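Before we start, here is the structure in question, set down as structure tokens.
Missing here is one protein chain; the remaining ones are kept as they sit in the complex.
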Amino acid sequence: MSIREIATDRRTFLKYVGFGALSVAAVGSLAGCGTRTELKASGAGSVKMPTFLASEGLTPDLKGTAEGVPSAFFNYPKNPVRSVKTPPLKGETFSAITNIFGPPPNGRDKNPAWQEIEKRLGGKLDITAVSADDFATKINTTLAGNDIPDMILDDGASIPDIIGFLQAKCQDLTKFLSGDAVKDYPNLAAIPSLYWEQTVRDGKIYALPIPRGGTAGLGFYNAKRYADVGVTDTSKIKDADEYLSIMKELTDAKANRWAFGSTSYGLATFFQLFGVPNQWREEKGKMTFQIETDEYLEAISFVAKAAKAGYIMPGSDGWTKSQMVNAFTNGQVAQIYDGLPGYFKADGYAVTVPDSAPFLPFAAGGGKPQANLDNIVFATTMIKKNDDASVKKLLGIANLLAAPFGTEEYLLINYGVEGADYTRDGNGNPVPTANALADTTVPWRYLTAPAPALYLPGHDDVIRKTHEAYAAMIPLGVANPAATLFSPTDASKGNTIRQPVSDATQDYISGRKTLDDVKAAIKAWKSAGGDAIRKEYEKALKA
Amino acid sequence: MGSTPVSTESTTVVRLGRQRARDYRARTRPVWMEKPSFAMQGLKGLVLLLVCVAVIYPFLVVIGTSLSTQQEIAANNGFVLIPMHPTLEAYRTILSGGIVTEALFRSIGITLVGTALSVTLTVMMAYGLSRRIMGGNFFLMTALLTMLFSPGIIPTFLVVKELGLLGTFAALILPTALSAFNLIIIRSFFMNVPSELVEAARLDGAGDIRILWNVMLPLSKAVIAVIGLFYAVGYWNMFFNAMLYVDSDKWPLAMVLRQYVLLGSSIDANTGAEIAAPSQAIQMAVVVISLVPILSVYPFLQKYFTKGVLTGAVKG
């Protein structure tokens, strides 16, 4: 028995013997022996969600739904409302660490947008902005140095022992936000419960959500090329065989065109087409991982078939993002896999590849079409343990950052200060100036954000198409039942034991290995930890 | 090595003036520099041509791509040698807002200070170890082993933190101030300086420092220039220290530019796709911008490690 098991058992033993109340303290004392808490992190059902209070006044052009379809706007309201009248801070300075995408912003002294936001906050927020690639290294060195910022992004991957960390260092926000308590923060109350559910760990609300559109989709296809071979609506494709023949017609190696090409074969698309579970499938308390299902083998066999027949562009499995974008832009491939958020941005696929459209799911393996709910939140933000007054202030900051679309604050956070960073055109839409990027890449929206709103001025058709795609896919959404559960084995070696399966899958599709090798890898996964993970999740479900 | 060669360069120049000295040398080609056979020249030329094409081609392609539009890039599968409609759009995007320019100046400062410090430390220690001294092998080992066993990221971070260097420019220079590799190379060069020269200097009453200054350094210009170049390039390209130890207001150029290319080079199939990947043109422009300073500095250093340096020995 390894030390870890003994320690865990000791913990569990203490609980059973009625020292449950001491279990929180025990974490502290046992931390000297370095235990890994096997705490159950139950789903949202165990804690009351913040009461939902829709923000008033604003009517979207295309409505959203409570299940997660984002609302859409064609224009920004001409007279934005001010949602936060009194600054939440009184001169304090807090710190935060989160992701940044794109070039670093202008420093505070040169950044009118930053200054204005802090004026409205009534204090300062020092943000350490780290690119996603470096985040794991940076957050862990920061933690090791015991210098924990007040607001910490939880990207789901950088801190494996998340429950232990939350309990040891983070503030339980349940009493501040659950039920009617959230009414102190109207903007946070306007975030639907769908997103709050993602912040529950260990039966408590431990973080703030950064909502997104719900599903990352099935990628994009070149609608024109598809129309050329007679397909105008991908959701109407009958089955796998028809899809295969469509791919055949789209491929013409001599003319430098292929049907599909995506990094690592863009398997997410095919998984959803064949009904592979969104990570885990739960049935009557039993959990099954995606690689264990027949649908998984069906899906990868299909891709292998397509690859062998030459419908997938050779070498595409090793592409970098840029290579994939290039190939899609110049028409070399008719379909790629990339997330939906990359579609409706000012420099997204809708604009750079006008013929592109989101691929709507059909049921390739029979049954119902499926879209994975794998993009409900971008991430969540944890708050360091603090006294009540400070926590309230931090929530006040979050409240301002969660100002919904149509407010002054939203405009400020996303577009900057009028004049310096943008000018308003006839319809009230902000038009960015040359300075805008340097001022607005401050990652406010990666700390807390309102419910998503689709908005791209001047591209009403893009917004419409995007909204339709979301509206079509969210009802077909399949959730991951393990999303808010915690399994110590999964946290400590989940990725490691999945890697051989992933490698074997890639090898099989590329023709280097056989399906039997994949099956063997799956079997090895089970004994290397897969079964243990399953048991832990099932236990967590019951709690 | 017992001969005392004549230093032709300086005496000739003194006697004839620079231009005429050049002509004189060309006319009186040293006996060991005869013209090779025609076939040999042809072969050498061919090899050189291939080498030059192999190294210049990627460089031109990078420049060309940085000046192209995205459509052209996509149409050409990612790289364009000669753009049809050249545009400075990529450079404008990067350089607007002044962030890159600021980072550029910061990097220049860091590189100058860092290189000076590193070269000084390295030369000092290499010289100190170039002769048999008490504990010499011990000190050498402490350096050599650092090449083989590196401390982890977190422990080094903690040391830097405890020293109070977090958030300072010193944190960008000190943690990588010395490279054992460079140290050992310079030490080897110092060790290979003919002992007669050192003896001669000692007989003249020179102490250790004087020997370093008057004998070792002048003879090692080439290798010190090379090591200086290695250090300078290291500082110029450094981003990891910046990512760990300082905030974005002190980021050097490499770190800032890296933000532009990270998304495009991702091979991660899981995409949250928060922003669109920067166009290929921008990624290439990033490379060009970081190359420009090196290209400007290199020719000045070149003369130190090519033939022509006075390799003559001390006379008499």
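We call the chains A and B, going by the order they appear; numbering starts again at 1 in every chain.
In this text, a contact is a pair of C-beta atoms (placed from the backbone, for glycine too) under 8 Å apart; a residue touches a chain by one contact, two chains touch by 3 or more.
Assume contacts and distances are computed from a predicted model.
Novice: Given the options "Polysaccharide ABC transporter ATP-binding protein", "Peptide/nickel transport system permease protein", "Beta-ketoacyl-ACP synthase" or "CidA/LrgA family protein", which would UniProt use as the protein name of the unshown chain?
Specialist: Matching "Polysaccharide ABC transporter ATP-binding protein", "Peptide/nickel transport system permease protein", "Beta-ketoacyl-ACP synthase" or "CidA/LrgA family protein" to the record, the invisible chain is "Polysaccharide ABC transporter ATP-binding protein".
Novice: From the listed residues B:L67, B:I94, B:M125 or B:I282, report the one that touches the chain absent from this view.
Specialist: Answering carefully, the residue with contact to the hidden chain is B:M125.
Novice: Which of B:L48, B:I82 or B:L112 touches the chain that is not shown?
Specialist: For the chain that is not drawn, the touching residue is B:L48.
Novice: For the full complex, which residue in A:P160, A:G365, A:G428 or A:P457 touches the chain that was left out?
Specialist: The one listed residue touching the chain not shown is A:P160.
Novice: What is the set of subunit A residues that contact the non-displayed chain in the whole complex?
Specialist: 2-4, 7, 31-36, 136, 140-141, 143-144, 157-161, 164-165, 168-169, 256, 263-264, 313-315, 317-318, 320, 322-323, 491-496, 499-500, 503, 506-507, 510, 512-513
Novice: Extract the touching residues of subunit B with respect to the undisplayed chain.
Specialist: Residues 1, 3, 5-6, 30-36, 44, 47-48, 51-52, 54-56, 58-59, 61-62, 77-79, 121-122, 124-125, 127-129, 131-137, 139-152, 154-156, 158-159, 163, 174-175, 177-178, 180-181, 183-185, 188-189, 191-192, 194-195, 198-199, 202, 207-209, 212, 219-220, 222-223, 225-226, 229, 233, 261, 264-265, 267, 283-284, 287, 290-291, 294, 298-299, 302, 304-309, 311-313 of subunit B touch the chain absent from view.
One rule holds for everything that comes next: only the chains that are shown with their structure count from here on.
Novice: Provide the residue numbers of subunit A that touch subunit B in the complex, in ascending order.
Specialist: Subunit A residues touching subunit B: 99-107, 128-134, 137-138, 140-141, 144-145, 147, 212, 216, 262-264, 266-268, 318-323, 325-327, 329-330, 332, 337-342, 345, 347-349, 352, 375, 378, 434-435, 437-438.
Novice: Touching subunit A in the complex: which residues of subunit B?
Specialist: Listed in rising order, the residues of subunit B that touch subunit A are 70-71, 73-75, 77-78, 94, 96-100, 153-154, 157-158, 161, 243-244, 247-249, 251, 256, 258-260, 262-278, 280, 283.
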